[in-house]
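Not every chain of the complex is shown here; the ones you see sit where they belong.
Think of it as A, B and C in the order they're written, each chain with its own count starting at 1.
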Amino acid sequence: MCRWLAYSGSPILLDELLYKTDHSLIDQSLHARLGVETTNGDGFGVGWYGATSETPAVFRSIEPAWNDRNLREVASHVESPLFLAHIRASTGTAVQQTNCHPFRFGKWLWVHNGLVREFPRVKRELALVVDESLYTDIEGSTDSELLFYLALTLGLEDDPPGAVERMVGLVEETGRRQGIEHPIQMTIGTADGTNVWAFRYSSEGKSRSLYYSTNVRTLREMYPERPRLQEASDESRIIVSEPIVELAGAWNEVPESSYGLVCEGVDQLHPFRPR
Amino acid sequence: MCRWLAYSGSPILLDELLYKTDHSLIDQSLHARLGVETTNGDGFGVGWYGATSETPAVFRSIEPAWNDRNLREVASHVESPLFLAHIRASTGTAVQQTNCHPFRFGKWLWVHNGLVREFPRVKRELALVVDESLYTDIEGSTDSELLFYLALTLGLEDDPPGAVERMVGLVEETGRRQGIEHPIQMTIGTADGTNVWAFRYSSEGKSRSLYYSTNVRTLREMYPERPRLQEASDESRIIVSEPIVELAGAWNEVPESSYGLVCEGVDQLHPFRPR
Amino acid sequence: MCRWLAYSGSPILLDELLYKTDHSLIDQSLHARLGVETTNGDGFGVGWYGATSETPAVFRSIEPAWNDRNLREVASHVESPLFLAHIRASTGTAVQQTNCHPFRFGKWLWVHNGLVREFPRVKRELALVVDESLYTDIEGSTDSELLFYLALTLGLEDDPPGAVERMVGLVEETGRRQGIEHPIQMTIGTADGTNVWAFRYSSEGKSRSLYYSTNVRTLREMYPERPRLQEASDESRIIVSEPIVELAGAWNEVPESSYGLVCEGVDQLHPFRPR
């Protein structure tokens, strides 16, 4: 099990969401409530988009997030209008930087919570589908990174929802051919520097939790006394595995088998159908 | 909060106690039951005495014990008749090897669970008591290591119980002079390669948990069907912050304000009185 | 032996100086030319001042700088008008984050190349001079950090040159009382977010190398074809243990027993006299 968070909106210091809320992502590294495990101590990562480059920065470490001083330093000094963060609980693969999320390819970032069931039985067959030109960019050994490279192979850069639907379809077909009942369990966040897509799906229809924050204008009316809400831009949106602060009306579950798009204009929510 | 374990007896592979029991020390790094925190993920260490040298080996790391591959390798290939292991939950000081237990001086090892309350207020005064010749051997920044060097200064090598009683007396006197109500909370394990001493004490009289295993001959009679007990030598003894296996009659609480000595001959239990 | 670099001027990406010159600081971690050792692989650190906080960020790691991916990520995405970076070659003390430079106190940063000779013999006596309120902030075990806290005790925040002169005077007096012929060898860089001070001194009068860059206006006239020089602000100044690029006329040795001040207005160079 893992936890992740995506933010899009007016530039804020990373630590506003990673540290400074009651049940912040870093707090969840030690005390997650909604997951199978309470501890997500097998590494972490944060990827952020900035002003100086189209390519996002990625800071990843194998140490538990709760005590990592460099993460605290970076988070309290770096502002970003769009970032993804992830805390990891390994399901068996090695604890190493190249297995930490977010994964990056060009301007794309990718985080995953969940697993490919019986991954060793399908890994090779899935790896063969990865485009030849992409294959050697795979650096780690996780299912999560392989899902990313499959999605890239299947068109992520042109049609993110379609590519993820094709990727999941492929994983399910491959798994079922091996007699695996429920091949995939996932929430996925991906971004290209402008938009964020968030997916919630599992073969068994009981997906890991995923929430998106209520429209900021609505929240401001509900909570006129909260200074942070007054400062947040209208477009600000948080997507997160489990709420980072208790606030009635602030969090909405991403429905089963659906995906959301956070973008300029009106955010969207659609059904997700593996192909 | 931390957890520790000491073993003395016929040589066994370290992993027999670190990994292979239901609620082994490594399991306690992720799922402690009796402590304030369930997670002890801020580093670990194991010190063992061997055949080739009077000086024990010390292996320490800042990674969580539960996923450390090197610990698993060493533990499954190294046998020892006397070892101390520790998993750490930092109470604020840096996560670094030199803050991990066991601490070593010559042939001595030292592990500690607990804290010196308001340590920053008394640290300098206590550090000045450390013998000049020992002062520069202090490498870390913890209260635990300083307690060790104070005990060494106050005669640990000649009279361990007396030195620890004088050390605690000094800490309590120093703390109270600063208006600190309950200056110290501790369970401590120390060894010289032949004997193990285990102390349980706190200024408030509510000390962290500490257990010692029942005499092996008695356990064998109680559980004739357990092969591991049949293999264990008569002299084998485990001291541990919380039981590593559920077995009725196998664990005995070290009483409040007392210390035990595991040695050749009859093990002993005595009252502990700070001087 | 270590290497360090300080930059003050118009905001630039850290990697401009850490990576993108022929003999950049990171290149010096593997291939230093002017030092006693060619390898500075025992950790590194960079501290930078930014827009969001008076307190500088400090990113430190025990891994060799040449292969650290997080350093590369941060350096290629963070801009700063004032930063200090350091690569370490341990002279014996532990390789741990708290022994990596820069050290920070409030808005102050501190880097050091050199050593206190026979440090174990004078450490305790020097540590006792550190102000009581500062003592517990010492987290590591190096001479360099202790020099910083001595300078803070002796007035660094009010009169940096005077405080460093008093600190060196104290170290020399203490060392000589112990029969140590040449107690200190140092180049030191320190900054408060506005100014940078750089010191070069050693008891034996043969100090480690230290250079400052030539005035940018002069360099632009000398090298009109160099685009980076055209972009650099008039006030930009680099101070560094060894030149990061070969360019005739670009580097000037800080004279023996002297210190420089980089500030708004005219930079200064003064003699350094331990008190």
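Heads up, the rule we're going with is that a contact is a pair of C-beta atoms (placed from the backbone, for glycine too) under 8 Å apart; a residue touches a chain by one contact, two chains touch by 3 or more.
Every value quoted in this text rests on a predicted model; they were computed, and no experiment measured them.
In this structure file, how many copies does the full complex comprise, given 3 in place?
The complex in this structure file totals 4 copies.
Here, only the chains that are shown with their structure count from here on.
When chain B meets its copy chain C, do both sides use mostly the same residue numbers (more than half shared) or mostly different ones?
Looking at both copies, the contact residues mostly coincide.
Report the inter-chain centroid distance for chain B and chain C in whole angstrom, where each centroid is the mean of the CA atoms.
Chain centroid spacing, chain B to chain C, equals 41 Å.
Using the touch definition from the top, which residues of chain A touch two or more other chains?
69
Which of the residues in chain A come into contact with chain B in the complex?
So the residues of chain A touching chain B come out as 30, 38-39, 41-42, 62-64, 66-67, 69, 90, 94-95.
Quick check on the complex: what are the chain A residues that touch chain C?
Residues of chain A touching chain C: 13, 48, 50, 52-53, 57-61, 69-70, 73-74, 76-79, 97.
Touching residues of chain B toward chain C in the complex: what are they?
For this pair, the touching residues of chain B are 93-94, 96-98, 119-120, 123-124, 127-128, 132, 135-136, 138-141.
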